[in-house]
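Incomplete set of chains, arranged as in the complex.
Per-chain numbering from 1; labels A, B and C assigned in written order.
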């Protein structure tokens, strides 16, 4: 049973040592979720710590639902990227849709109104009918969700490469705008304050999604399909409005999305950040179905839910705001002084852990990196050694080939399905190097892009990591913006393989170097490991989401040739 | 060969969130239809096909549902009727 | 002029409509909450775009029963101007303020793109500032925009000059390729028989600002204001 929960023997022993007894079934479920790669970053955290995260304009760095930077005059921008690779591989439409839902919540729980979405996608070759099904489903899922909520999708990228066959990458980024003084964090505090579940009811959706995202995809993943959750963008829109109203009302002290590993992860993390204890009674959680066990309620990944710490005595005010938006709010627990994380079913205790150790004592692994010999050899190969095809003497032939390859060809089919103009602020939408979005109420705009190049990183992880950041910075700069900060998604294979671990550590190092030189600190991100399929690991694919600031709308510069007779100049080395 | 007209019901699987069903139930409630429970919204597909027998038609339709019509992750299907067209 | 913008659960172009009135037209704008019954003495009602109730049953079908809609319908029956944009057009059809229905795009895909429209009538309070047959560019963004009505209704709409906008190509021709959603007769917008209710799938409120592309929506809002001023004078 321990193994079924994806907990290693080593981790199990650590757990017993922490508890001083054997865990209950419910506790095992909780730990399996919290110590999954997805929630704990157990293979990547030591490396992530080396990234530069500070600058005078950074208001919130890594560790929160989203990073936040100041853009001047009291305005701030929150942004974050998130992957939904594994759910999208089994159910592309819902997987991608719920990915967008999750990243929207990460941004509006900071107090920011989402103003733009971007996405970065990787698929196998379109010659496969399964890939076409995945591609069409993912694009529709992203579009339907963002369109319904009313946040414009302003940019992204799509790459087709055999390495992603069977394991597509679906990374979504959201950017939000707020006043600096509206920033709120997910830190539980105030002994006696009630903990409330807000938004949609809890069903049996996606139980163990977080641990699922931390496994290699295999034939048995297909059998896990019933865990996939269904997105409800309409409820999300209501939750967005209600949450922003709640945050501005002063009735709450903290708010957090119930995302991966649901109630478990959100409540444990909030308690750990606030260095307080919490107690939760699962019988108080509004459920969608009868007969749900504590285990199911704790680990459900039902979407469109939030966990809120309200101010004591303000419960009715919270309820009233939610009711205005036709949503429910229920008190399910309390912040306590005793440093424990306790879950009860009525009076009966079903799980109890000593304080925040549940989060802080998650094992961390530092492994021995080793570069793959074959990739090293590939890098050594001279580009001149590649023999030219006869046809290539005709440059028009080559050009036509290049332009018609799916990765290079126009992505209009994709972005025509995304509403890119809602909110009437999109100065440059999909199809530009970077998108430009006006900040309503100011003379400023932000430039946004998302970039990654897995093949480059595969051949030379450190250079590839640097290049991904520089490419994003160039794209942003071309619009007239100063690059400000990045978020990133590290999509890699199984980190227990030394060659994957090598790629990960080198790419992070390269990313960090570029960020230091360009003064674009990392304000957050996400790690998606175990992106493998029976054929092997995907190309190591860090995707960089960058935000740049345009100080005056008059600085916005178009890409594309403007007037006949203009000179064309090539800049750079 | 005979022509059969077949009707298929495809509904969200129990336990799977059905936002459409919920929206419809809420709307009916506020229109004064108070005592409803459990509204589910699915698809109703009508297919005409040729087959030697009704059983053969049914087998064909089952194959269509499994291959394409129903999403095995989130939906259940049922062949509601198979009739001479 | 005072315009009221209805906020249904799931409306998401309400703020854009508000800015169109308040910032671009310089007129008073207020939000009308779907649960209220008070139209706050507005001169114009805008049913904005979005996904009211998620469009989960049919686009506009549930919003049409919102408490505020009773007042909106009465206002329209009294001749009050109602502008339905995108989801607002769908709601107006469901509410019987306009004939016909808007169905799933023929492509089955959401379409977000600039669309060329031909102004088919300038004898309305919404289009007096355009030229007849002027070709304008206004963004569309919808999944359910295929205008459908029975043959009699279509004949009546055409005969009475109620078709206000038609999808065309850059040369002003109403071709199949220029039709983003499969609407019958390339219909993009219609006006009620009395001329006071306009429904259109394209978003004129997204075409008011040079920095965002087209400004071809400006004459539409200017026409509304002009007709109000004329009424006040009369």
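Rule of thumb we're sticking to: a residue touches a chain if its C-beta (ideal position, glycine included) is under 8 Å from a C-beta of that chain, and two chains touch if they have at least 3 such contacts.
None of the values given here were measured: they were computed from a predicted structure.
Chemist: Please count each kind of protein chain across the complete complex and record the totals against the labels shown.
Modeler: Number of copies per chain kind in the whole complex: A x1, B x2, C x1.
By our rule, only the chains that are shown with their structure count from here on.
Chemist: Give the chain pair, either A-B or A-C, that is connected by more C-beta contacts.
Modeler: A-C
Chemist: Counting only Cα atoms for the centres, state how far subunit A is from subunit B in Å.
Modeler: From the centre of subunit A to the centre of subunit B is 35 Å.
Chemist: Residues touching two or more other chains, restricted to subunit B: which are they?
Modeler: 19, 23
Chemist: If a residue has to touch 2 or more other chains to count, which residues of subunit C qualify?
Modeler: Answer for subunit C, listing residues that touch two or more other chains: 53-54, 56.
Chemist: For the complex, give me every residue of subunit C touching subunit A.
Modeler: 9-10, 12-13, 15-16, 19, 49-51, 53-56, 109-113, 139, 141, 143, 203, 205-206, 208-209, 211-212
Chemist: In the complex formed with subunit B, which residues of subunit C make contact?
Modeler: Interface residues on subunit C, with respect to subunit B: 53-54, 56-57, 61-62, 65.
Chemist: What residues of subunit A sit close enough to touch subunit C in their complex?
Modeler: The touching residues are 140, 143-144, 147-150, 232-235, 237-238, 325-326, 415-427, 438, 440, 553, 556.
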